[in-house]
Structures are given as structure tokens and as C-alpha cells.
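The complex appears here without one of its protein chains, the remainder shown in place.
By letter and in written order, the chains are A, B and C; residue numbering begins at 1 in each of them.
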Amino acid sequence: MAKRARLKAAILGATGAVGQRFVEHLADHPWFEVVRLSASERSAGKTYREACGWRLPSLLPEALAGQQVHGMDPAEGIDLAFSALSADVAPEVELAWARAGVPVFSNARSYRLEPDVPLVIPEINPDHLNLIPRQKASRGLPDSGFIVTNANCSTTVLAMALAPLERAFGLRKVSVVTLQAISGAGYPGLPSMDILGNVIPFIAGEEEKMEAETRKILGRLLDGAVSPAELVVSAQVNRVPVFDGHSESVSFETIRPARLAEIREVLTSFRGEPQERELPTAPCHPLLLLDGPDRPQPMLDLYREKAMATLIGRLRPCPVLGFKMCLLGHNTIRGAAGGSILNAELAFERGFLPSPR
Amino acid sequence: MAKRARLKAAILGATGAVGQRFVEHLADHPWFEVVRLSASERSAGKTYREACGWRLPSLLPEALAGQQVHGMDPAEGIDLAFSALSADVAPEVELAWARAGVPVFSNARSYRLEPDVPLVIPEINPDHLNLIPRQKASRGLPDSGFIVTNANCSTTVLAMALAPLERAFGLRKVSVVTLQAISGAGYPGLPSMDILGNVIPFIAGEEEKMEAETRKILGRLLDGAVSPAELVVSAQVNRVPVFDGHSESVSFETIRPARLAEIREVLTSFRGEPQERELPTAPCHPLLLLDGPDRPQPMLDLYREKAMATLIGRLRPCPVLGFKMCLLGHNTIRGAAGGSILNAELAFERGFLPSPR
Amino acid sequence: MAKRARLKAAILGATGAVGQRFVEHLADHPWFEVVRLSASERSAGKTYREACGWRLPSLLPEALAGQQVHGMDPAEGIDLAFSALSADVAPEVELAWARAGVPVFSNARSYRLEPDVPLVIPEINPDHLNLIPRQKASRGLPDSGFIVTNANCSTTVLAMALAPLERAFGLRKVSVVTLQAISGAGYPGLPSMDILGNVIPFIAGEEEKMEAETRKILGRLLDGAVSPAELVVSAQVNRVPVFDGHSESVSFETIRPARLAEIREVLTSFRGEPQERELPTAPCHPLLLLDGPDRPQPMLDLYREKAMATLIGRLRPCPVLGFKMCLLGHNTIRGAAGGSILNAELAFERGFLPSPR
Partner (left out) sequence: MAKRARLKAAILGATGAVGQRFVEHLADHPWFEVVRLSASERSAGKTYREACGWRLPSLLPEALAGQQVHGMDPAEGIDLAFSALSADVAPEVELAWARAGVPVFSNARSYRLEPDVPLVIPEINPDHLNLIPRQKASRGLPDSGFIVTNANCSTTVLAMALAPLERAFGLRKVSVVTLQAISGAGYPGLPSMDILGNVIPFIAGEEEKMEAETRKILGRLLDGAVSPAELVVSAQVNRVPVFDGHSESVSFETIRPARLAEIREVLTSFRGEPQERELPTAPCHPLLLLDGPDRPQPMLDLYREKAMATLIGRLRPCPVLGFKMCLLGHNTIRGAAGGSILNAELAFERGFLPSPR
């Protein structure tokens, strides 16, 4: 089959933990072709192989291994950029690329809560992409440039499971406690002396992100602005000695009465635009309910549905809020690089990206 | 200082994980002297050193290492017994000892929820020991024999922190998610292939225990019966790859309005009968509030207060239930052997045990 | 492409850790079709899904999930059997199948050192299959039945790397220290309380196996008997908290002088009959030399070459024995199920198995 022309993609912050996940997942992408790897000045000029210290079990894609790593400045001939930048440099660099006319799909937290920036999970709020014209206007961006963000890893796992419930029954209250993997802290990230055989009941800023981002993602776009969902979210986060995969213990209260069987049905049948459009990176089932009494587990279930779904187990009544359940999702795939790529696929299908040349 | 005469103690189930903790904590006890080690028939006849496969970092106490291990039958000349039996044999064996006139302090779950059996955490409900006369009557026990139970390890950590809040403000709702250590599953217990680098969101029966036991412990003894507290508890449990120490993320709603500072004050100033009576195994502070933004942590804080306190951190508002906090306690010390020993010390001080001969 | 007819295979001990690896690797095998799953009486009568408690991250193959599990007795219509039996039942059961005319490819240790049983690593000693006629004669087996064994997991990793050195230079002395994964102990196997955050410098019988099996595998078949290689092997084994993958630190002394570059060349260019015949399960490179200064590592390198190679790093001079290097191999794939399947493929190509019907 003849390969159709692909859009030229840059990866910003290509050498870090999430940057490597971008490289891994874009190496054979049918629509996007990585033509530029950007990183800090320290890496610029080296080959990607030298600069990245590849740390994934999959092999470093040969086609990219020899590419030269560039600095952060916007480049010519790029159709879209993926950003795995850390929050200290993301605001400036991402805006520079958008101003240079490049659509930026960012995993950084910096712009997520800005009123003119879409914070998108394609199964939930694809229409929030329609904030893009407002963003271009408010920030004086050229016609082709904009910034779209995906959610924090823990938020993604949670919001995926909440979305169909919010739609079907309305959600009043959600209480979530996370057990988060070390890869969520990036590389070098968490010192081993802090976490081996330990639990850390704190991750800076994470609880606030989960509470605010969830409301924005589940919110409605009205008159060019997102009106956050009214549900109340309370998050408590923990770091645990697990490599990949965030587990979450969730209780929730619906506004309209719901029976357990209805909730199960609503979760099971959930599909969104990525599934309808059959986007390349989309999971077949964005929510996958597992039957075992002790599932989902990171070691056993994490790579179901290409690591792009939220896995759900132990749905049962909660005497405090009505219902409770266990969630699991892949923090650096669905919760980071994969989520961002899915956003770009959605944007392409909805016409926000240029046509391949 | 001349040692005063000590009560003669037996340990039932002395070779297992909790049994070893009993041995460790009773080896130099000022009031109790271990004179009999009981275990299954498989171990009977061996020396304790041979039978136990000592697995604690502390040294096997020399005085007990050479003692012969006996079977489960009640023996003469025993003033009290500690039970680390598993639930399959505990009901029969413990009752046999009680019928033989021996007070039994049990860590097994079997009798905890029986209406005539005290389920005691000495700082919280020491008066529940007054169920003993009713128990003797209802079960036709001889004058000196009875059974007193301590709570499940996860319940203990939680109930300790809830007790002063229930007393001061009333509690309406509690939502708790646990991150529990592998030693809670006993030995050999959890296979390493199940938990290394993994989270298991399930422990059989644990959530039900936490919900029911907490209400009984916080309940009031009226007319010879415990009226359970009316608070609603919802528990979600997880096993994590931590050796010792159960962490808990807790949200709670008070009945009477409370300010954060008041809650902090109530927790900080909590003292109970073990502290007043200066029981040998009592922690100085049954609740210890830690200030760090990321505490308590098993690796750093578990052995504060002789591993007999509930450590509390991150007390803060919860948008769903009002307040939330992080707890930590030692599951095989305060949550098992140590809790049972403290119960015996309390019973001795309150006159339920014979005098040393 | 039309699938050619496949041989009918049984898996003995199909529910355990290695049994599941057999199921995983035979599910889509081009030559062999699993038609019978055997296990202990406890599992017999259940479906495989119910009986096995599937514990691999890959999905339980649907085609086998619903198959009924049978007991251990030999069955009709089976062309070959793979044995993942434990050593307590393996001798009797495997012999029963061989007597029933079924070629048995066994991962159990029981027959490995028997003089009439081939202990085969196809890249090294494929000709040892020629012990089969002697075995049939000595044990009075019917024409089609025999037993072929693969090596212990640690031995496999080591022998693969030693074989080309023995051939090229002769080996006089080998000193090996292992760091072995927990999956090597089977399931439930090692209690988590024994190994989390710990090292255990002992595995029962393992050092003896490594020393004796290595000599047999590297030995020469002369006049119908294997004359063990004369090298002296000293093994020290350790269990470490790693899930899959045995690491080995090896020193060796050659008989004929060798330069480092020659050794590297001999290792790099090593190919065997599985590579020549392009057996379906064969790795492309049975030995893969990695260049990084800190490789191989289980987390990063274990799945190279379909987890069927020995990975080699840090080849360098040793002041005591001449040379040293670091090895890594997959203990339950190449070191168990995969090794056994490769033996069967070799036997098929060499004409020891019946033709597909």
C-alpha cells in the first residue's frame, strides 16, 4: 500500500521520559513524520542516540537515532509540534512555535487552564478544539499556529471514567485517591532512596491539577468559553514503587439516581469521536471493565487497549457517595505522549491542521 | 531494681509472622513472662528456634529460642494467652483456652464482631472490657476465662485518628483508601510475583472489616451491649510493595462544624487511659502529627512512638467531605501484637487478670 | 497463506508459571498446535481460564481459554508433549508419556543428567539428540516415545556464552555469580516478605545444576555417550528483587591464549543450527553483544531477540582468570518454555518427530 504523504512533525523536549514516548509512538505513525527533534542547548548538535540516553525497553527507532538534535527555536517546514517540555520552559517555547505558525500539542501543564486554550481528551470534549479561533484572536497568532493541551496523567485516567457518568447521570461529588507510578516524575525524577519500599503521600501540585482540570474537561463550551462542570472533586495523591501505571480508588455521587447495572452499562458502552473516526492511536474501548475481583493491576493489565484506555474494576456501591471503583491507566502513554498524539489526530480530522504536502 | 513477679503467658500461633512479633515484644515485658509457645502439630515438639524460622531483623530472644513448642491444647499454670492464630483455627482454640479459665487476648478476626466480645483499642474504648462479665455468662466460661480482641491492622490505624474527632465533633461520613504493606498478609502470605512493582486493589474481607469494626470500636457500651457508632465508613483497600506500615488517605465529615485548627488541636492533644496509666507498651503520643508536606512515610516515620501510634500528616480541607488527612501505622506492631499486648496491660490494670503469684 | 497441518501438542503442568509461558509461546506456533492441557487433579475438569489464574501481561489466548484441563495420564492422538512439571511428579509422568509413544520435551530437572537423556541447547549440542535411540533401547520405549530436556535457566544463559569460547579456545575455568529473578522460583514460589528489598544468597540445588549441566551440554557425544567437557565451573547464586531475567557476572580462563578482540569476534559471530535452519523460535543472534558501559540490564534489554538470546556486556580482562563479562537471559522464556520449544523444533527438523497428519 502506498504510504500517503505525512505531516512534518517536531518533538520539543525530545530527550526526556515523555519525549522518548513521543519518539516511540510517532516512529511509525501513518499521518505524522518526525523530522525535527528539539531539546535543550546541552543536547543540541548531538545525534538523538547520543543525546537521549534511551531508557525504554523498546528499541530506539533506527530512523531517528541518527537525527541531529536541535535547540528550541521554531524551525521552518514544520506542520505540527509535540511538546514534552517541562513547565519551566514550556510557556515561552510553545508560544514561540505557535507564533511561528505551528500547531503545538502540549503535554506541559502551563497552558492547560488558560481560558483560550483547549484542554482536550478526544473521547470527552473534542468540541473544545473550537477554542482555537478565540486563542488565535486573543494571542494574535498567525493563521496556522495554536496550542492544544492534554490533561495531567492522573486527570486523564479519572476523567475518562467520569465522562460518561457525568453525561448520563450528572456527577455531584468525586473523591479520588491515587497510587502513582515513578515514571510520572520524569527522569531522573524521583531518587530511588525516596521510594524503594516506600509510599510518599504527596506530589507537588498534583491534587490541584486533578481537581481543576477534571472540571474544565467535563465542562461545556458555550459562546467561545468553557464553563467548568459543577462537580466537586477531592483528590489525594500518593507515589508508590511501581514503574508505570497510575492506580486510582474512586468514589462518586451522581445527581440523578442510578442503579449499579446502569452505571456498568454506561461505562461499558462508552465510545467517543476517536473510536467513530477510528483514529490511528485510539483504543478500541476507551473504558475497559475487568471482571476479576482484584483487578486492574499495573503488572497484569496496563498494556490492554494499546495502553490507551482507562481500565476499570471493582465497580460496587459506596456507603458514603453511592458508588466506588478502581481505575488504572498508563501515565506516560495515554496520560502523556499518546494522549497528545490522539489530540493531534483529532485536530487533523477536524481540519485544524494543514494538508500534507 | 528487683523484678516483680510476672504473669505467666502463653502465645498461641507463636511461629507465624504476628506470633514472632508477640515473642519479640514480650521477651522483656515487665509484667508478662512467656512460659508457653503453642503452634500447630507440625511444630510441636521442636524448639522454638527450629520451628519458627525467625524472620525479624531483631535477634530471636535467647531465653525463648530453646523453649519447646507445644500443640494447641490449653495448659495448666497459664495466667493469660495471646493469640496470633489464623481464622481457621482461632474460634475453636481460643474458646478452649477461655473455657480452661485463661484470659485470651486475640489478634484473630473471629470473635471481633460478636456482641459479647470486647473489641478494644485502649485509648478509645477501654470500658468495652466491661463486656467480659456478660461474655462469661453467655458462654458459660469459668470465672477467670474470657476473650478480648484487638482490631484489624487497618482499622486500628484509622480508628485511632477518628476517635477524638468523633468525641469532639461527631463524625457523619468517613472515606478511607488504604495502601497496605505485604507483612499484613502473614507468612508466606503474598507471593512475590504478585506484588513486586505492582498494586493489588483488593484484600479479601478487609473493607468489610474496616467498616464494621470501626463502628463497634467507636460505639458506646450501654446496658451491657455495644451500640455501634452511627458514622458511615467507606473503605477501599490496596496492597502495595512496602514491607511494613499501612498508609491511609482519609476524608471525613463532622456532624458539628469544626475549624481546621480545632481539628488539629483535638488530634494533637489526644491522650487515653494507656497514657494516663503509663502502660508499658503505650506510646507517649497515640496520635503524632507530622509537619512535613510529604509525611508520614513508612520508610522514614514508621518507628516513631515505638511503632505504637497513628502518625498523621497533611491535615487539610476536603471539598467533598470537609477534611482530609494521611495516616500511617505499623500493621504488625500497633495493628497486631502490640495492640493485643496493650489490651492485656489495660485488662491487668483494670483488674480483669489474676495477680502474679 | 494456507496453514500447513500442525503436530498435536500437549502441555503437561499447563497451569503453572512455566506452563503459562508454554501456552503463550505455542498459541500461534506454525508447526505445533496445543490440543491438550494437562495439570494436577485439582485443576482437571475446569476450563483452562478457570484453572490457570493467568498471570502474564499478555492476554490469555482465546483459543485455549475455554479448553478443558485434563489430568496427567497420557492421551491418544498426541504427537509431542511439553513438560513444565515440577520435579516431584515429572519423573513418573514424563516417563509414562514416553512409554505411551509420545516425545516429551521437558523443562524439569529430573532427567537432565541421566546418561541416556539428551540435555540440549540447539545452538550448542544439537547432535546430542542422537542419544534418543540409546534411550529407547535402554528404557524399552516404543518407537515414537522419548524424553529430551532443556537446561536450567541459569545454565542456559551461561552455556550459550561459553559454547563458542570452548570451541574456539577451550575453557579451563569458569567462575559465575548469578543475580536471579523471582519468576525462576515459580508461582506462588518466593514469598514477598523474603525478597522485597532483599538479596538471598542461596537457591537450593542451583549451583550444583549449573556446574554439572554446563559440562554435559558442552560435552561431546562419542559412541553413544556424552563425555562431559573438562572445564571447571564454580557457581554462586543469588536471588534479587527483579521480576524476570537472570543476570550473571562471569570470569573465565581459556586453554589456548586468546586476545580480547578475538573473544569478542567469536561471541559476535556465533550462530548455530537454529539460525541456519531458521527455526521459528530461534533468535537471529543467539549472543548479542551490547556496547553500553552499564549493559545488559533486565529492565532495558531483556526482550531483545525475542527473549531467546544471551545478552552480553562489559567484556573485559580479568586479572584472576583472564576475562570477565556480564550476561543476561530470560529465565522463563529462553531458560524454560522457549528453550524447550526450540528443542522440539530442532527434533522435528532432524526427523525425530512424526509428520503432521
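In this text, contacts are C-beta pairs under 8 Å (C-beta built on N, C-alpha and C of every residue); 3 or more make two chains touch, one makes a residue touch a chain.
Predicted model, so just to flag it, every value in this text is computed and none were measured.
A.B. asks: Touching the hidden chain in the complete assembly: which of C:74, C:122, C:313 or C:335 does that?
C.D. replies: C:313
A.B. asks: Hey, which of C:173, C:264, C:277 or C:350 is the one touching the hidden chain?
C.D. replies: C:173
A.B. asks: Of the residues listed, C:74, C:219 or C:296, which one is in contact with the missing chain?
C.D. replies: C:296
A.B. asks: Residues on subunit A that touch the omitted chain in the whole complex?
C.D. replies: 17, 55, 182-183, 185, 187-197, 241, 243
A.B. asks: When the complex is taken as a whole, what residues of subunit B touch the one chain not shown?
C.D. replies: 55-57, 59, 196-197, 243, 299-304
A.B. asks: Residue-wise, where is subunit C in contact with the chain that is not depicted?
C.D. replies: 173-175, 177, 179, 197-202, 211, 232-234, 236, 238, 240-243, 245, 247, 249, 251, 293-300, 313-314, 318-321, 324, 326
The working rule: only the chains that are shown with their structure count from here on.
A.B. asks: Just the number, please: Cα centre separation of subunit A and subunit C in whole Å.
C.D. replies: Roughly 41 Å separates the two chain centres.
A.B. asks: Provide the C-alpha centroid distance between subunit A and subunit B, rounded to the nearest whole angstrom.
C.D. replies: The answer is 43 Å.
A.B. asks: Using the average of all C-alpha atoms in each chain as its centre, how far is it in Å between subunit B and subunit C?
C.D. replies: Result: the chain centres lie 48 Å from each other.
A.B. asks: Of all residues in subunit C, which are in touch with two or more distinct other chains?
C.D. replies: If we look for residues of subunit C contacting two or more partner chains, we find 55, 196-197, 243.
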